[in-house]
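The complex appears here minus one protein chain, its other protein chains still in place.
Moving on, here comes chain A:
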Amino acid sequence: MKFTEEHEWLRVEDDLVVVGITEHAAAQLGDVVFIELPDEGITVTKDEEICVIESVKAASDILAPLDGEIVEVNSLLVDEPSKVNEDAIGDAWFFKMKIEDLSVLDDFMSEAEYKALIG
């Protein structure tokens, strides 16, 4: 699993990149009450704001971590936003992306590097 400085995790499954937010991010946000996901099939650019995540405290965005196509979104989260607090790195994935070259994932942080970042 790889990590971004925006507190997202990236995991490769069946040649797709699965994206979610970290447990640290979920804890900082507090109780998540609303999630808006991107449309399946759209093409996104790195750092584009593609999801809205609202907690009882504040609204945040999730940025596209890479250029690519959104091939699947986790509609479970729309009905049960609190999954993000319960299982951030498991059931509460946000979307799956198809990207051109999976080797770009090597540029992201390892778990140890991410843990060092969040202290």
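One rule holds in what follows: contacts are C-beta pairs under 8 Å (C-beta built on N, C-alpha and C of every residue); 3 or more make two chains touch, one makes a residue touch a chain; residues count from 1.
Everything that follows uses one rule, which is that contacts and distances are computed from a predicted model.
**Q** Consult the UniProt record of the chain that does not appear here and report its protein name from "aminomethyltransferase", "siroheme decarboxylase", "Nucleoside ABC transporter membrane protein" or "YeeE/YedE family protein".
**A** "aminomethyltransferase"
**Q** Among A:Val56, A:Leu102 or A:Ala116, which one touches the chain that has been omitted from the display?
**A** Missing-chain contact among the listed residues: A:Val56.
**Q** Any idea which of A:Met1, A:Val33, A:Val71 or A:Met109 touches the chain not displayed?
**A** Of these options, the touching residue for the absent chain is A:Val33.
**Q** Using the document's definition of touch, tell me which of A:Glu6, A:Glu23 or A:Asp87 contacts the absent chain.
**A** A:Glu6
**Q** Can you list, in ascending order, the chain A residues touching the missing chain?
**A** Given the touch definition above, chain A has residues 6-8, 21, 25, 28-31, 33-34, 36, 49, 52-63, 78 touching the missing chain.
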